[in-house]
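Here's the structure we're looking at; comments come further down.
A single protein chain has been removed from this complex, and every other one stays in its place.
So, subunit A:
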Amino acid sequence: MSCSAVIESIRASKPTADGFDELGKEHTLGSSWNSNKEPLDSSTHLDQLLCEGVPFGLHGYIYPLLCNTPSMKTASKLSYIELCENSGPSDRAIEKDLLRALPDNYFFRKLQDRGVQSLRRVLNSINAHLPHYGYCQGMGMLVGYLLLILEEEDAFWVSVHIISKILPEKYFSEELIGLRVEQKLLRKLVKQKLPRTDEFLNERDVDITLVSINWLVTLFAGVLPPVMVYRVWDVMLYRGFAAIHSMSLFLLRHYEDDLIAMPFSHDGFKFLASLPKRIRKDELFIDFDCIKLKADLLTHYRKKITSKARQAPVKKMIIELKDDDLNPVEQNFTDLSPHLKQAEVVLSIRAAVDAVCRHFDKTLGDFLDYKRDRSRSSVKEIVIRAKVLEDFEDLDSGETRSYTDEIIEICDQSDERYWLGKSDSDGHMRWFPSSILCRVSFKLY
């Protein structure tokens, strides 16, 4: 039986006074689905049904179908049970949040409660299954809400599907890059689709990201009443993340007149924060198409935002150079003994070089990597040459050497008075008094 057919047949069934018959029917339908494992039918009809609202008891059957969990299970090397066993000791950050995910729910109040136990297993298994994502606060709420309507194993697979397939890239990553991109994307959408709101936000300097972060991190679970959370997720599972933006825009659009009538920015801000609560009070029907969002428009914006973000570090790097780095620190070396003084001078030069390196976002080591240069055979070495001005006495034998007007190659000038040189004419290495040498131009070999 197809997904749409199930929703329709449920809708057709009349709810009885006590609701038991209806519930019973749902269960039989559910089991027929499970045995069927038919891949999801994709149609505008299903989309329409989902947007109109799925009967409350049905989410649990529809979610695994929408996510195609049977194929996820076959594709995975490990079963959920094995993942649970392999996930190792519980993550500390997860432990901290277990009682803070759904504290008002009967099953999530104490550590030994059933819901909390499941939540711990699912979160740690997600961690094991998607190791490069890591645990992010907000996932707890997502999984918690799924556990209320699904079996633990299905809740796990649906969560994995949402995190890895529905959410934009790097959404819950270490730096929350994806999430921040979506924050900017929402602001851009407001600018384009709701110019009056945009003007209000700009004029009053109201920062919508303060409010929207909660909407986005929890996919509205942190703000909307549960029934409405599932309404949003129904559509999200089918249409993808665009549904979340549609929801945000719907809220803003619906209350636009009220918002821009706010006399002060803090009233406006408070009003914005209260929007999800208001929609419950006003018993609103969520219209996911009140503002049409095309998938390619979102992709286009995302690309634009990320390419901008990629350039950002350069700007940041320059800002990070503090005044202290540029202003020479006044130091008094006069009353230090010579070697201390020398060390101090060297240190301050080092600090200056360091500041320059930091300016170019490199560490001193990278900047002055002598070792790498020396090992590279292709690097041209600078050869110093000098002209011999007069004859001189050989250091060892005392004989007079006549190299006057010859050009020699200086091999070592570490000693102040005698430099080691190689004569071009006879190829011999000798010590030359530096006083009779005159350096000629550099030549590269």
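To be clear about the criterion, contacts are C-beta pairs under 8 Å (C-beta built on N, C-alpha and C of every residue); 3 or more make two chains touch, one makes a residue touch a chain; residues count from 1.
Everything below uses one rule, namely that contacts and distances are computed from a predicted model.
Engineer: There's a gap in the complex where one chain should be. From "Proteasome subunit alpha type", "Replication factor C subunit 2", "Mago nashi protein" or "Ras-related protein Rab-13", what does UniProt name that chain?
Structural biologist: "Ras-related protein Rab-13"
Engineer: Which residue from A:M72, A:A128 or A:I213 sits in contact with the chain not drawn here?
Structural biologist: Residue touching the absent chain, from the options given: A:I213.
Engineer: Which listed residue, A:L65, A:L83 or A:A101, touches the chain dropped from view?
Structural biologist: Of these options, the touching residue for the absent chain is A:A101.
Engineer: With the full complex in mind, choose from A:P64, A:G115 or A:G222 the residue touching the hidden chain.
Structural biologist: A:G222
Engineer: Tell me which residue among A:S76, A:S90, A:Q137 or A:T306 touches the hidden chain in the full complex.
Structural biologist: Missing-chain contact among the listed residues: A:Q137.
Engineer: Could you tell which one of A:E175, A:E283 or A:D296 touches the chain left off the display?
Structural biologist: Reading the full complex, the residue touching the unseen chain is A:E175.
Engineer: Write the list of subunit A residues that the hidden chain touches.
Structural biologist: 93, 96-97, 99-103, 109, 134, 136-138, 140-141, 172-176, 179-180, 203-207, 209-210, 213-214, 217-218, 222, 263-266, 269
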